[in-house]
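Here the complex is missing a single protein chain, while all its other protein chains stay put.
Chain lettering (A, B, C, D, E, F and G) follows the sequence in which the chains are written, and residue indices restart at 1 in each chain.
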Amino acid sequence: MNTDTRRILEQLRDGTLSVDEALLELKKAPFADIGYAKVDLHRKLRQGVAEVIYGAGKTVEQISGILETMQKTGQERVLITRLDEEKAESLIGRFPLHYNATARIATLGEAPTPDGIGPIVVATGGTSDMSVAEEAALTAEFLGSRVVRLYDVGVAGLHRVLSHLDELMGASVVIAIAGMEGAMASVLGGLVDCPVIAVPTSVGYGASFHGVSALLSMLNSCASGVSVVNIDNGFGAGFLANRINHMEAKR
Amino acid sequence: MNTDTRRILEQLRDGTLSVDEALLELKKAPFADIGYAKVDLHRKLRQGVAEVIYGAGKTVEQISGILETMQKTGQERVLITRLDEEKAESLIGRFPLHYNATARIATLGEAPTPDGIGPIVVATGGTSDMSVAEEAALTAEFLGSRVVRLYDVGVAGLHRVLSHLDELMGASVVIAIAGMEGAMASVLGGLVDCPVIAVPTSVGYGASFHGVSALLSMLNSCASGVSVVNIDNGFGAGFLANRINHMEAKR
Amino acid sequence: MNTDTRRILEQLRDGTLSVDEALLELKKAPFADIGYAKVDLHRKLRQGVAEVIYGAGKTVEQISGILETMQKTGQERVLITRLDEEKAESLIGRFPLHYNATARIATLGEAPTPDGIGPIVVATGGTSDMSVAEEAALTAEFLGSRVVRLYDVGVAGLHRVLSHLDELMGASVVIAIAGMEGAMASVLGGLVDCPVIAVPTSVGYGASFHGVSALLSMLNSCASGVSVVNIDNGFGAGFLANRINHMEAKR
Amino acid sequence: MNTDTRRILEQLRDGTLSVDEALLELKKAPFADIGYAKVDLHRKLRQGVAEVIYGAGKTVEQISGILETMQKTGQERVLITRLDEEKAESLIGRFPLHYNATARIATLGEAPTPDGIGPIVVATGGTSDMSVAEEAALTAEFLGSRVVRLYDVGVAGLHRVLSHLDELMGASVVIAIAGMEGAMASVLGGLVDCPVIAVPTSVGYGASFHGVSALLSMLNSCASGVSVVNIDNGFGAGFLANRINHMEAKR
Amino acid sequence: MNTDTRRILEQLRDGTLSVDEALLELKKAPFADIGYAKVDLHRKLRQGVAEVIYGAGKTVEQISGILETMQKTGQERVLITRLDEEKAESLIGRFPLHYNATARIATLGEAPTPDGIGPIVVATGGTSDMSVAEEAALTAEFLGSRVVRLYDVGVAGLHRVLSHLDELMGASVVIAIAGMEGAMASVLGGLVDCPVIAVPTSVGYGASFHGVSALLSMLNSCASGVSVVNIDNGFGAGFLANRINHMEAKR
Amino acid sequence: MNTDTRRILEQLRDGTLSVDEALLELKKAPFADIGYAKVDLHRKLRQGVAEVIYGAGKTVEQISGILETMQKTGQERVLITRLDEEKAESLIGRFPLHYNATARIATLGEAPTPDGIGPIVVATGGTSDMSVAEEAALTAEFLGSRVVRLYDVGVAGLHRVLSHLDELMGASVVIAIAGMEGAMASVLGGLVDCPVIAVPTSVGYGASFHGVSALLSMLNSCASGVSVVNIDNGFGAGFLANRINHMEAKR
Amino acid sequence: MNTDTRRILEQLRDGTLSVDEALLELKKAPFADIGYAKVDLHRKLRQGVAEVIYGAGKTVEQISGILETMQKTGQERVLITRLDEEKAESLIGRFPLHYNATARIATLGEAPTPDGIGPIVVATGGTSDMSVAEEAALTAEFLGSRVVRLYDVGVAGLHRVLSHLDELMGASVVIAIAGMEGAMASVLGGLVDCPVIAVPTSVGYGASFHGVSALLSMLNSCASGVSVVNIDNGFGAGFLANRINHMEAKR
Partner (left out) sequence: MNTDTRRILEQLRDGTLSVDEALLELKKAPFADIGYAKVDLHRKLRQGVAEVIYGAGKTVEQISGILETMQKTGQERVLITRLDEEKAESLIGRFPLHYNATARIATLGEAPTPDGIGPIVVATGGTSDMSVAEEAALTAEFLGSRVVRLYDVGVAGLHRVLSHLDELMGASVVIAIAGMEGAMASVLGGLVDCPVIAVPTSVGYGASFHGVSALLSMLNSCASGVSVVNIDNGFGAGFLANRINHMEAKR
């Protein structure tokens, strides 16, 4: 900050700046020298990942506008989440999108050849969790991971979980998706030795409180190595799992 | 109600009752004919079971008074729950009580020879749940059931649960006691074909919310045959399990 | 219970079946995988009941697929819960289902002749609880219990409860169903000496919070022998009541 | 009600007092400001009751100051609530107070001869509710009502409630005090035809949530004629019951 | 109160009715069972009011059935609450009902000439609370009270409250109805010396949480003499206010 | 109060008032002398500000009536909030209104030339917060402030916030609008030295709980100078910001 | 505001200081790192106030260290909040602190001569709110505002509020502090035309939920111009009120 501040003071002394102008410049000083430029540049550097648009609450026109700008700037791969079927149909006419109605995800461009440390396992407690699970799975696949799906392996039928021990133990990351009591996160967390990302879902009724019961259950998991994302946040789990799956040395 | 009402009206007509007195009698009529006498009699009939005193919030003097009255009326077996150690010591000087500090239970008289449909399994997720578990186990034993204890078989170590399949499948009732995420109720509920009574405990921290997380988890159990009692209510679970364990035909 | 399996084993022991024939009988497709739902026929063996399909959140096609697989594997009795009227109509054209719109339950095959320890009493606080009550009652009946219905006997009209003391005291299990303040569980729990399964319902408004008030009330019941299932979970109560009603010695 | 003021006015009308004397009587220091608390003697006029001091959170010195001011202005009857034993002992040395440790209430001056429409029944679910009940009962008595105490008549022992039908049906107001599931308010509300004031108490554990369960239960009472005050607010219930008990025509 | 019954008894005492005639009058079908709802005419005796039907969750056919039974047994005045417009129109064709769409109340028979201790003031914080307010007002009127309406006198415009001091201070009971922050109950409770019944409403948005904010505010009122009913429970407030307004000596 | 009270007493002595009338007059005395007249007058004096109608829950007819009355009394500028599009269209036919569908605001009359201490900055975390932001911005503009809009500068893209340091530091008031985690209030509060009004929005899903998460976050802001209004209360924030922006010396 | 910095700059412009001297003055250790807390002296520049130390959770040694560093860098005025009495006594031996036990505030250096737009009124509902109120008042005074205290003017005694209309209407900012039902914010908000900062307090019991009831009430205030800070956050309110009280044109 030194040189900037000196320059401001010199300009004040020389009459180039008024006292008020100098005051404003000084207030901004702690940010100017580390600056948003640096922050922004850095962000550009990591744009290796595909761009993501959160579709909920955006109109077809807003999404179209963003897509057009992206295309102009050479962004070839885009993931649109929480896109309902009606909007998707409007957009498909204008852009070469792939749409998956279960996951409410549209993609522009192809998923890369999967790489990373190992396969990501997406496991669900019941068939009703499939929408969230597909959001997680498609996100991870589109970002470059291989995904193994283990659906409907809820803990009330423990033999179903156990019959998939091999897939579970070969995973680089496990995404455990469950509504109701969310016990799956603890059971899987106790079986595997890789990171487990737990996704509570709003599936259930009564005292499930739209996913709160599963959320609390997962936060309190007695198994180590489990962390949690927001209710129904399949995208967040898939994004994070892919990021972990692509960890590489920073030395 | 017919005859009673007629009698009241006749007494009014005859001047034996005033209008106000007749009104009060009529108000009570729907209860008089089925009556509390019947309810009370019924209650006396089922006094085969030992008497229970809820010790929390009662002074040593109050409990002594109740015990003396019970002794006078020939009640030989009494169970006192939620009795802290200090009160217990005061009472032991005056009555021939057995006291279990872990369960905070004192008993007067001996437990009967256990009978019932089969053994009751009391299973806990961790060692911290032992206080609640012993409250359940001692209650069931004192009321006449045989109890098998499976402590510290939490779901994060599934092999511990699975190594006790024999005991679990031979149970007449399973009491599943767990804090934190309470997943044990669902896992056990999926394994056995007997009633499972789930007891959430206040063990945990942070988002366990003093047992709320486990409670919600258990209420939402995806396994059939599971019901839930209040947080830390070991007595309630032991009492109910014993009752189920002594079911017999009512025909 | 487990009468099918037991019958097969007895026939094997008695020489009526060969080992291969018995094996064939037992192995009719456990873990039949039809993609979106692992139809778990083996569960029938462990849990000894007719198969149950949770209809909410499943499409007509998904349910049809499951039913077809079940029929192929010789499953004769199926209970479908939470099935709305529209889906039911589609399914009735393809399968010989009975549908009860109040309970939102469809059944395939006939209920067995009721047996068990005694009748199950299903009691409700008001007429609005009837949907949950019928779900409980039909479930218990379809699984083999006799059910006595006591509807609209809420505690604000205590004489109505008391006029049914005989039915209540003759029950093997009482299912107490109530919304709003849920006081019925405590009142009934104080009257009877059999297990009471309390079902809070989402009936009410304002501070009933969609069943939370009744749920808390029931969990805190001062009557012993009461346990609770999830809000509106009539099926769970009926299933558990039937299980208790068929308790038999495990020695 | 307002008997003091009314008496002054009647004496003025009758010529026993002059206008100046009446003025002097009436004006004994409304809004006497003693710094930390505006002792509002005028409120006595508007609300027509003995003065009340809420003792919680006030020091012995603050309460002494208020009492002295009151004595100077001729206030003869004072009720101090939520006064713990230690403070009470300090104050008793300085003022001729009566102190009830169970109710945590101190009184200055004598209770008037009880009058009003009829007796107020104070009923509790258990012995642990006695502190709140005595706060209610002593308040109502000190303000001029006759009180009938029915303690430990919880709904799980319905025969105890029913054996007191006479007292209940003869009440002008019933105060129903209960913790845990709070079912008593509904049961009593269904039995009587007078106003019922429900007081939830913080008695209980686990899912009683320090009185929230009882509070919700009472707010949702299916019985008409029931209203609710804050958790543990025995004073509020006794105050209101006494007010209702002294209703008189306003025409 | 109980005027019908009292009248019958007085006629019997006076010899105008014979015992048999009185019995006939009194016995017009208590406990008439019409299947889905036990029409409890005896309650009329105990509670002394016109019969009330809670319309929410009942079909037109169910309500018709209840009304027909009531007519047969000579019940001349019926109040139906929470009746939506569509159902009301169907019923009006079959019964001589008056319907008020704002209050969602239908009445059969005429309101009696108002009597009681004084007028009941129904005060609301805003125009949006009018539906609840009218439910309270019409209920009280139909049961025999005179009602003064003070609508839209919220505390943020204190002059509006103060300009109605005369009406407020002349009330026998004040019903304070408010959503959002519910401050009105405290302000009115501090002004008047009669009972105040507070009704929180679900009016508001965001942190009003559908009436919870107002409910808590009212339960915590620093003014004595205030009690609270359920959110939006205009009927309960009107019923209770009328009951208080008709208090008479029980000696 | 002195003279008033004397006058009342003299009228009583002289027989002009009865004792009851005198009592009522005395009850009102503490208000009469400071009085609502003064409060009301004061309110009239500050009617310089435009009048505001809260449109939600009012019918087109009710709003028309209010507008007509206002026009008659010379009120030239009116702001109607929470007015949905359909109602707006009906009203536009009858009154010369401007309507902004995003903000759901209609205005009658022109906004004044903006003045005040400085510009108000309205900043949002995402595009979905725009409706609340426009409600705040249009309110402040219509009441006389200049507004700078900084939309979509959420904290997950810190460079976007930092690139607007000039606008932020030149603001007289900052309105920070955000849903989800609401972190923006703390970040902006740490950057600027003017008052920050935080508005949580109901934007989000799952554990955002319709704005509760953002609300709590904002209430707990570690930055000084931040206060909070209700969820989605753009009007309240704009109103308060304008008021602060027009502070002037009161000496 | 920023008078120190401005003074330095003016001295530089006027030639009293050289650039190097000014630089030295300005740079006295922003980011002075003393290990456990980065004492942010630069913040003084940006925020223009005396430095504030949040005392809760800091040891006497930590606070001493921070104070020493501040003294070395020429910081003459420091405000320490949430400092309990024991720590204060230890610190007073080492630093020339003033300590106010009610407010739990210690100050180093003198408060400036109060200036600003007008007096700040700090109003409380009851005497128990005094601790929070003094925290607010002393903070505002130490930062340069004049404060008028109106304590114990709760809304249940409306005449007490109204008797202070003059002080209230002369305020530049009103800080409304109340526990229990928090109605004061709405009542004051409806009376004044300056910004109202509402501070909920944790005073109360039962359903006050440690300030949640008051918090919700204040967030839902129907009065415009009210904003809210965290429960018991007297400092935050005093800080913000002082900031508003020193608003000056930014043009």
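Observations on the structure shown:
Everything that follows uses one rule, which is that a residue touches a chain if its C-beta (ideal position, glycine included) is under 8 Å from a C-beta of that chain, and two chains touch if they have at least 3 such contacts.
For clarity, every value in this text was computed on a predicted model and none was experimentally measured.
Taking every chain of the complex into account, the absent chain touches A, B, C, F, G.
Of F:180, F:231 or F:247, it is F:180 that touches the chain left out of the display. Of the options G:128, G:145 or G:230, the residue whose C-beta touches the omitted chain is G:230.
Interface note: of A:17, A:88, A:150 or A:240, the residue touching the hidden chain in the full complex is A:240. Interface residues of chain C facing the missing partner chain: 2, 5-6, 9-10, 12-13, 15, 19, 22-23, 26-27, 30, 42, 45-46.
Remark: the residues of chain B touching the chain excluded from display are 127-128, 157-159, 161-163, 165-166, 169-170, 193, 203, 205-208.
Although one chain is hidden here, its contacts on chain F can still be listed: residues 125-126, 154-158, 180-183, 185-187, 189-191, 204, 206-209, 212-214, 216-224.
One rule holds for everything that comes next: only the chains that are shown with their structure count from here on.
Following the contact convention of this document, A, D, E is the list of chains adjacent to both chain C and chain G. Minimum number of contact steps separating chain C from chain F: 2.
Across A-C and C-D, it is C-D that has more C-beta pairs touching. Put simply, the C-alpha centre of chain D and that of chain E have 26 angstrom between them. Rounded to whole angstrom units, the spacing between the C-alpha centres of chain F and chain G is 24. Touching of two or more other chains is recorded for residues 27, 157, 206-208, 212 of chain A.
Taken pair by pair, the chains that touch are A-B, A-C, A-F, A-G, B-C, B-D, B-E, C-D, C-E, D-E, D-F, D-G, E-F, E-G, F-G.
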